[in-house]
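Shown here: the complex without one of its protein chains, the others still in place.
Take a look at chain A:
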């Protein structure tokens, strides 16, 4: 403060009214102490009126009081308005005052003042206060508030931005200014937002979030696009602030379909009605905005998606219309060319579209040709020629198709003599007397060869007709010829860049170049000579070219092998000097400038020396060439050996890879076969268990049979005892009869079951017989079983016949009993002897019954033995199962062997096959029961069964 006062004092003495400071002091006192609002208001108004003239005094003395007023007198918009106006006047360095101050010294001083007062103002609470005041709708408050905040942002941008960011709703309040119905505030709001968004991505994003794009595009449309006034310009600048280097906002812009809304901006058509300065400015900014979205420095994905949209919505087409229109101002045309360049760069669809654009001339010519005409035309503005070169470069960027088309126009087979072609334009430029044209054409041609070895070889075929009578020369030769003629530096640099691009990574082109015996001596001479500053660039490029000749040399020319060229460098130039010349390129300031961005931009035509893509090539080649030159021949050989051994290793590795691959396949196959075998094995096991279950069933049936037999015996017993104890009664006889009948039935059932059992046992035995040699015991047992069964059966037959006999006897008995009954009615005397007879007969019967009982007992005994035999048969079946399990174990073992020994695969396969056959034998017999019953069993047992049936 004291310092300021000192400065002020000095000024005061030089002519300003002495009362100024005092008046201000008085006013300040009034503002501070007066209790009447009107008094304070008047004082602030007076301060305001003095603030321009006595800026320093008001600033130093009244700042705090004014800030106080802002805080305490919020209710009165008038006094707030005056205070804001005053503050604005203090802080602002606006031109009114700058115009007044004539001395430049003073100008600097006033700027200092603004900065210093801003610093005084800059406290968080003050800015927050100002933000809250902006909510006041009153024009006299809002407008100076906006202006004050804008000025603060201009002078202390980052600080104010931080405060706005942390104050809640800070940004969105300011965004609301765009919706203000009073144009002045809206327009000043635009300026405020411009300052607010400068260099602060976080604020840019919030502003975008608050629908800035929508509102700004609406305003631009409302104002009539490029025909609109400075408001459109302000909107465009703000849009650029929001989008430049802010990929999140770019993405939002694209996703919000706002690119589509840019298209109408460029519908300027052919009307030459007027290109006002404002319109040119607006259009320029519009074009720049397009470029912001598709800039080569953006993330590749974001640029390419915007390029796509620009083609789809017709924006690119619209730009091409401007490109070919007449009457467009040169700088707009230039910027349009630059814009089209970046819209098509690296996007195949857009590049293809661009190739198809024709100029509306008669006959129609491709736009590319028309543009190239301008590039090699000395009379065109320099920036326009640069723009055309950029456009051509972007057209060829990552566009092999385009490269081929351009080179094709130079090839003898496809040359169309009737119309101008791109190739003709380029050749014309290459060999014209204008060094700028030479340079541009050389660089353009180099871009047709970039990363495209096919076109490098194709271009070797190009022949040029020189003067009449002389044989045609190759393009390559012509380039070296011009080089050696010592033309302008620009021309030679251009040609050398073309040659370096052409020869790099293309041994055939190197051979072609070396084939001309004069080329190498020329290069060595150039490099070794001690020349001025200007020539050092050419020397460096010559060194690079020679280096390329070494590095990409396939040593097919005996005189110019890698080795010989290296020796040449060592003898004629010296390795150190050669390297020194080479690295001079990258040290050049033009080099680092060109390396920055793809677009060729030069402050003057003389600075046009390096191409962006070429700088990349140099960076890539420098190191490898230095390495190649420093390396001795032995090292070379070693390296080659290493390469060879590496190749061998590679071969071995690939061989093993193949082996592993085959083995993998084999393992896979084996796995499959193993799994199928396992499945089969499981199948077999289930059939075995099924069989076991069947056997169990049979056993159960057998047991039932046994029980039934026992019951039968009991019946006989009770029947007999009844007969013995109670003598004959008709009911008992009937019951007896029934029981006998039942017995018979049971016996029949028994017989049937027995025969079934028999069959089954026979099956079993025959199965067992068939199963390997070891099973013979089982079959023998089965045979015994069969025999026993046969004896049993015969016994049964005897028994049944006896029972039959018994039955008939019983029938007789019954008849007699009936007769007896009738007789008893006539007289008792007669019955007694008859009864005796009956008793005798009964005794006989009883005996017979006893004998049958005994027989039945033996039968049951035999059945028990039969059961035992069956059990043994079962055990043999179990043994069989065990054997099967062994077999499965063997199978598993064989599987392991398979895994282990790939070489023995074939043998194992056979083994597995044999094993499988074994399994199959087992399986089929087990599975096909039907066959067994009708086949094996049938042969032997048919007769027996028949016999049995007869018996029954």
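Following the convention adopted for this analysis, a residue touches a chain if its C-beta (ideal position, glycine included) is under 8 Å from a C-beta of that chain, and two chains touch if they have at least 3 such contacts; residues count from 1.
Just so it is clear, contacts and distances are computed from a predicted model.
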item	value
Undisplayed chain, where the name is taken from the UniProt record, one of "Ubiquitin-like modifier-activating enzyme 5", "Cyclin-H", "Large ribosomal subunit protein uL14m" or "Ras-related protein Rab-2A"	"Ras-related protein Rab-2A"
Sole residue of A:42, A:78, A:136 or A:210 that reaches the chain not shown, by the stated touch rule	A:210
Residue of A:118, A:156, A:226 or A:249 in touch with the missing chain, whole complex considered	A:249
Option touching the unshown chain, where A:39, A:119, A:138 or A:179 are the choices	A:179
Missing-chain contacts mapped onto chain A	165-166, 168-172, 179, 181, 201-202, 205-206, 209-211, 214-215, 217-219, 221-222, 248-249, 251-252, 255-257, 260-261, 313
